[in-house]
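Since the structure comes first, as C-alpha cells, the remarks are kept for the end.
What follows is part of the complex, with its chains left where they were.
All chains are identified by letter, namely A, B, C and D, in their written order; residue positions are counted from 1 within each chain.
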Amino acid sequence: AVDSPTLARIKSNGAITIGHREASIPFSYLGPDQKPIGFSLDLCAAIVERIKAETGLTSLKVNYVPVNSSNRIPLIQSGTVDIECGGTANDRKRQEQVSFSVATFVSQPRWLVKADSGLKTAGDLKGKTIVVTQGSNAVGFAQGVNAKEQLGFNIVQAKDHAESFLMLNTGRAAAFMEDDILLAGLKAAAPNPDALIFLPEGYAKIYYGLMFTKGDTGFKALVDDVLSKQMASGQFEKTYAKWFTRPIPPKNENLAFPLTVELTERIAHPSDAVD
Amino acid sequence: MFAVLLEQTADGQRYIDWLVSGLGWTLALAFFGWWIAFAVGVVVGIGRTVQNRAVAALARLYVEIFRNIPVLVQMFLWYFVLPEILPVALGNAIKQIPPPWGSFFPALVCLGLYTAARIAEQVRAGIEALPKGQVEAASALGLSGYLTYRHVIVPQALRLIIPSLTSEVMGIYKNTSVALTIGLMELTAQARQISEATFQTFTAFGAATLVYLALALIAYQGMALIDRAVRIPGTGRGEDAIEPAATHAIQPIDSLPDAMEVVK
Amino acid sequence: MNSLDFSVVLQAWPYLWSGLLFSLALTAVAFVVGLVLGTCLALVQHFELPVLGRLVRGYVALMRSIPLILVLFWFFFLVPIVISHLGGGGRPVPIGATWTAFITFGLFEAAYYSEIIRVGLRAVNRGQFEACQALALSTFDTYRSVILPQVLRVASPIILSQTIILFQDTSLVYVLSLTDLLGAASKLAQLNGRLVEMYLVIAVVYLAISSAASQCVAFLRKRYAIAGMRR
Amino acid sequence: MVTVENLVKRFGHFTALNDVNLTVAAGEKIVLCGPSGSGKSTLIRCINHIEKHDAGRIVVDGIELSDRMTDVNVVRREVGMVFQSFNLFPHLSVVENCMLAPMKVRGLSRAEARERAIGLLRKVRIHDQANKYPGQLSGGQQQRVAIARALCMQPKIMLFDEPTSALDPEMVKEVLDTMVELAKDGMTMVCVTHEMGFAREIADRVVFMDRGCIVEEADPEAFFRAPRTERARDFLGQIIH
C-alpha cells in the first residue's frame, strides 16, 4: 500500500535491521543481559508492529546492529541499517545526508559541577579548568561561550564521556559541558548522584529524532504517523515516564528528568523542525 | 588546498597556529621522553644482564610490566589512577596542575618509562650479542665487573643497537599521539580538532601527516649521523677493512640481534 | 575518588569477553594478512625490482613514520573512497569501522613484518645462496625451500613480539568507536561509572595475555629450535 | 672437460683474475694453491658461474658460459661444489640436504632421492647420522655431508674451495680421506687446498696462483721439491713451518 523502498526491502528480506547505541542512556543502551533496551527502542517497537501490519508479514525478524557516532550515518546511507533508534541530534548538516522523524526529545548543553564546589553560575568558572569530550559538538559550544562571555577558562578534552566524567569526579576539572540528558544519565549512574549538580545556564536547544534513509517519503510518513498517534494518545508520555522519571536498568537509578516545556510543545504539535 | 589553515578559528587564532602548538607539544614530549627512556632503559637493560639475581629479577619485572600493557592504558593509569593512590595532599596538588601541563607530565613519564622498557630489551640484546670472548678478555686483564661494563660492554652494545634505537626514537615520537587520550592537544589531536571544526578532513590530516613525515626523516637522518659518527673504523661495510679470511668461516649463520624489534 | 568496587567487572564480564574476542580476532587477521603481504613486500625489496621496489620502500617508510592513530583516521576516510572508485560508482561506499580496522591493521602490520623479513633476508649467510646456485636450484626453489624457511625461523621471535605489540595496539581502535577489550571497558564504564576499576582490570588482562604470549614465544623457541642451529 | 681462456674478472677497479688460462681434462685432478687473495676462490667460482667473468671464455662440458646463455643451471647441474664453510642448509636434516636438489632439479621422486642420498651418505660414511641436523655434527662430518650433497646431483666435475681449512686438525683427515677415495673413483676434480700431503697423493697437476695470475703449473712432486718461481718458493716457505 505504502510506496517505500525501505519497506520493500524489509518485505523481501523478511527482516528489519535496527541500529542501536551501546551506552546512550536512556535512549538506547545495553541492558543487564547485553541486549539493547531504551526509550528509542520502545518507540521503535511500535514502528516494527506497524511495519508488520503494513507489509503483511506474519513473522518479521528484527536484527540489532550496534552503531556509534561515526558510523551511524554511513550505515543508514548504505542501507545496512533500516532505522537508527538511538539518541541522535537532528541538524541541518545531517539532513543533507539522512532523514529524521519528528522530534522525540529536546536537550540542551549544560554545565555539570560538583555540589560542594561552591560554583553557582557559569560566571564562576572564570580561570577554572573545564572538560568536554573530544569529537562532541560541546567542544565548539564551550569555545564559543568562552570567547563570547570572556570567561577565560581552560578547556581539557577527554577521550570519551566516561573519562570526562571521571575528570569532573576526581577534581581534575571543575565542570563538564554536555547535553543535559547525557549528563543526567552519567549523574544517575554515579555512585553518589547527589554530589553533582547542574548550573542554571542552558544553551541552544537540540532536537533528537529517529534516523533513516533520505528521500524515502513513504517510510518517513509511516514513522511520523506512528509517533504522532502515540503522542496524541498519551502512550508517548507513558513511555517517556518509564525511562526518564522511574528507576531503570541496569542499576535501577532514576534519571528524574521530567518532561520539559519544549518537549511538551512538540508532543502537542509533532514536528521535525530544528529550531 | 591548505588555505583553510590560515582561516580564523573560534578562539581568535588561525588553524595553523593550532597545528604549530600541537607540533610543539609533540616535540617536547618526544625529546624529553627520549632522555628519560634512554637513561632508564640503559640502566634496566644492564640490570637484566648482571649476575645478581635480585637485580636481574627486578629489571625483568620492570620490563614485563611496562612492555606488556598498552600505552593507552598506561596513560590512563598515570593520569587518573596515580593521583588517587598517592597521599591526598600530593594527589590534589598533581590534579591542580593547570592544563596542558597537567596532561603533559603524566604523558612524559608514561612514554619515558614505556619506551625505557623497550630500550632495556634492546640493550640486553646488544649485550648478549657481544662475543663471550670480550668479557673473558676483560676478566683476563683483571678488569672488575664495573670496569668491564663501563669500558668494554656498554660502549660496544650501544653501538651495536643504534639501528634498533632508531626505531625506538621513531616509536616514541609516534607514540606521543597517544597522549591525546589524556587531553594533551598534540599534533594528531589538533589535526582532528581542525577536521571537526572545518570539515576539511583531508587538509587537516594531510598537513599533520606531512609534519610527521618530516619529523621521521629528521629523526632517521639524525640517527644515521650518530651511527656514522660512532662507527668503529674497520667494521663498516666495505670500508678499509682487511677481511680476515678465516672469520667468515666462523661467523654465525644468523647475525640478527635477538630482540631487534621494529616498533611503531 | 570513591572506594574501588570490582563487582561491576564481574557482572560485565560477558561484554568484556566479547571485546577481548574482537581484539584477538583483529590481531589474528592482521597477523596473517600482514605476514603474507609483508613477505611479498620484503621480497620485492630484496630483489630490487626497479619501480616496484621504490614504491614498496616508500610505502613501508610512510607507514613506519606515521602514528597508528593517524593511519586509522586516514583509512577510515580513504578506504570507502578508494573502494567506490574501484567499484566505478560515484558515491563513497561506507564499509564500516570493523572492516576499516581489519584492512588498516593488515596493511599497517605488513609494513612492519616486511621490515623484519627484509632484515632477516639480509642476515642469511651468502653461502646459503651460493650453495643453492651450486646445486642448480631455481630462484623459486631457492627461496621457497631454503631461504624463507630459515628467515622465518630466525625472525620468528621478532615476528611474534611484534605481534604482541600489535595485540596491544588494537586498543587504538577506540578512535573508530569499535568495541575491543578497551572499548568494551570504557563503554561499560559509561553505564556504571566504574572507569578506574575497569582500566585496572583490563591492564591486568593485557599484562597477563602479553606476558603469557612472550613466555610462550620463549618456550616455543627452545622447544622447536632447529637442533644445533644457533639461537 | 673445463677450458678457461684469457679469463678476466674484476671487482670494481680491482682485477681479481687477469688473463687466466687453464684446461682440465676428464678424470684429471688439479690442486690450486697460492697466497690469500690470489684469486683461487674467484677462479673456481667463475667455473661454476657463481661469479660472472668480465672477459675471456669458459667452456664446461662443451657448453660455453656467457651472459647470453638462457639457463646457467644446465651447466651447474653437472658441476658439484664444496665450500670452505660447508654451507649446509641448517633447517634441513642431513638426508634432506642431500635430497633437495635431486628432487627439485633432477625431478627425482622422494623415494628415489632418499635412496640415492642414503647411498652417497654411506659412501662418505655418515649414513648413521642421516636424520640429524647439520648443527649437531662436527665440522668434519658436516663437510662430508656437503660432499655427499654435491655428489647426489651426479656431477661430472667437482670443485673444492679449501674444504678443510675451517676444520679442527683431527677432522681434516676424515675429509681428505673421503676426497682421496673420490679421486680414486675417477672423478674430475679441482681443489683449492694447502694440504700438501693430499696434493702429493692425488694431484695430476699443481697450479700456483699469485695476484690473479697463474704463476706456475707443475707436477706435484717437482713443485714441492723445487718450485721454479721465487713467489712459489716464498709461499711454500711460509706455510711449512
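Here, a contact is a pair of C-beta atoms (placed from the backbone, for glycine too) under 8 Å apart; a residue touches a chain by one contact, two chains touch by 3 or more.
Keep in mind it's a predicted model, so treat the numbers as computed, not measured.
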item: Whole-file subunit formula (labels as shown); value: A x1, B x1, C x1, D x2
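As a working rule, only the chains that are shown with their structure count from here on.
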item: Steps needed, at fewest, to go from subunit A to subunit D via touching chains; value: 2
item: Leader among chain pairs (count of C-beta contacts); value: B-C
item: Per-chain Cα centre nearest the global Cα centre, belonging to chain; value: C
item: Inter-chain centre distance, subunit B versus subunit D - centres from mean C-alpha coordinates, in Å; value: 50
item: Euclidean distance of C-alpha centroids - subunit C vs subunit D, Å; value: 45
item: Averaged-CA centre spacing for the pair subunit C and subunit B, given as whole angstrom; value: 20
item: Two or more partner chains touched - positions in subunit D; value: 85, 90
item: Subunit B: positions in contact with at least two other chains; value: 76, 80, 84, 180-181, 192, 253
item: Subunit C-facing residues of subunit D, complex; value: 45, 48-50, 73, 76-77, 79-81, 83, 85-92, 100-101, 104-105, 132-137, 149-150, 153
item: Subunit B residues touching subunit A - in the complex, by the definition given at the top; value: 10-12, 76, 80, 83-84, 92, 95, 98-99, 102-103, 180-183, 185, 189, 192-193, 196-197
item: Residue numbers on subunit A that touch subunit C, as the complex places them; value: 22-23, 25, 29-30, 32, 34, 66, 68-71, 74-75, 77-78, 80, 159-163, 165-166, 169-170, 186, 189-192, 250-251
